[in-house]
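Yeah, one chain of the complex is gone here, protein chain that is, but the others are all in their spots.
Labels run A and B following the written order; every chain starts at residue 1.
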Amino acid sequence: MAMMMPPRMNPSDSASGPKQHQSWSPYDNNGGTCVAIAGSDYCVLAADTRMSTGFSILTRDYSKIFQISDQCALASSGFQADIRALQKNLDARHQTYQHQHNKQMSCPAMAQLLSNTLYYKRFFPYYAFNVLGGLDDQGKGCVYSYDAVGSYERVGYAAQGSGMQLIIPVLDNQLKSASPLVLPKRESATPLSESEAVDLVKDTFASAAERDIYTGDGVEIIVINAQGVQKHYMELKKD
Amino acid sequence: MSITSYNGSALVAMLGKNCFAIASDRRLGVNFQTIATDYQRIFEIHEKLYIGLSGLGTDVQTLYQRLKFRHKLYQLREERNMRPETFASLVSAMLYEKRFGPYFCEPIIAGLSEDNVPFICTTDLIGAKQYSSDFVVSGTASESLYGACESMYKPDLEPDDLFEVIAQALISSVDRDCISGWGGIVHIVTPDQVITKTLRGRMD
Partner (left out) sequence: MTGKQPYVGQGLEAPHAFTLMPGPTKHTQYPYVTGTSVLGIKYKDGVLIAADTAASYGSTVRYKSVERLKACGKHCLIGASGEISDFQQILQYVDKLILNDYMWDDGNNLSPKDIHNYLTRIMYNKRNNFDPLWNTLVLGGVKNGEKYLGVVTMIGVQYVDNHVASGFGNHLARPIFRDEWHENLTLEEGIQLLEKALTVLFYRDRSAINKVQVANITEAGINISEPYALKTNWDYNAFKNPTVGAEGSW
């Protein structure tokens, strides 16, 4: 009986089927960290500029921040090809919205759109860890933090990516507000000024670059406020 | 759940000006159920040498008992206390003895030498020593602790300031780790005295 079977298959591993090569993975992690802080009338978004794969650095100068509208920007870390496709997807949807409604999408509306876009690929996800930041309809800073399949929450500050665990406790220490259960209801936006928030972000990235191998080279910071969008850049350690 | 995160723990030690501080959380859990909120992870070996042990609770206790025993024998034979560097080597050797069936513990050793120069060191679960001139961390909240300490630490802090820094770093970090927390305990050791303080944080 055994001799009649094709040579590759043995009765002993009929359960597993024919021998397989080690398969390739459709995902890769290109590393990096993203942070955002919401203020009373501004929003700060920052991401490092390193792109890596495995233990190699591919480039030191890659932007993870994407400006979707005048008042809304997306910072994402994870698998760069999925992130790029996600950015193009959102951009196309935003352009359609502008044609249909003759105005730009508000940040909360974009937040919901991003969530739906991510969940649409629930069973083959975008490997993207996103932080969306901008100004809401009242002109106050807003930050939304996502997981890979679209569950999201509006928060006063957020971090995602390889340096997330290193940075979040520091932001908690500086920015955490009272519990949402406390009455009267408090603002989720931080009382810090814009320049203090930018300095805090620079400090946290410098610390993360020390201890996280995937974070480094440089940090790109954008500030969205009533005057528009301003960009800053700070060098980080290259090791 | 991994064996090293079964009980949950967080430990940190920092160097200051002629002093050191060592701090830990107080929770002991079984997976996600909290069992004790006063669990001791930092032990005194002699008045200028402390060891903190993170990881599996039973190994924490066993290792402490074995180290206490070895140090007592050393005291009898040498008629003096062990130097921190020597003790660190002892811990490393004892852990490596169990290379293929290790203790699931990652100790932090902190002490003052005879000339009161502070010393801190950590090892992994099989004894690889890592000296440091600023801070060492251990436990399930270690990544958060790295970030917090890296941001908050400054060299040559006086004991009071060192206490503030280590307390803030510990509390911020364990608040983001669901299996460590329930307060904290800090020992600040100077050449003249040992100050022990308990911290109150989120009790969850």
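We adopt the following convention: a contact is a pair of C-beta atoms (placed from the backbone, for glycine too) under 8 Å apart; a residue touches a chain by one contact, two chains touch by 3 or more.
Source: prediction; values computed, not measured.
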{"item": "Which displayed chains the unshown chain touches", "value": "A"}
{"item": "Of A:26, A:139 or A:191, the residue in touch with the unshown chain", "value": "A:26"}
{"item": "Residue of A:51, A:68, A:135 or A:192 in touch with the missing chain, whole complex considered", "value": "A:51"}
{"item": "Positions on chain A where the hidden chain makes contact", "value": "21, 23-24, 26-28, 30, 51, 53, 56-62, 79-81, 84-85, 124"}
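Basically, only the chains that are shown with their structure count from here on.
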{"item": "Touching residues (chain side chain B, partner chain A) in the complex", "value": "143-148, 150-152, 168-169, 172-173, 175-176"}
{"item": "Partner chain B, residues of chain A touching it in the complex", "value": "163, 165-170, 172-173, 203-204, 207-208, 210-211"}
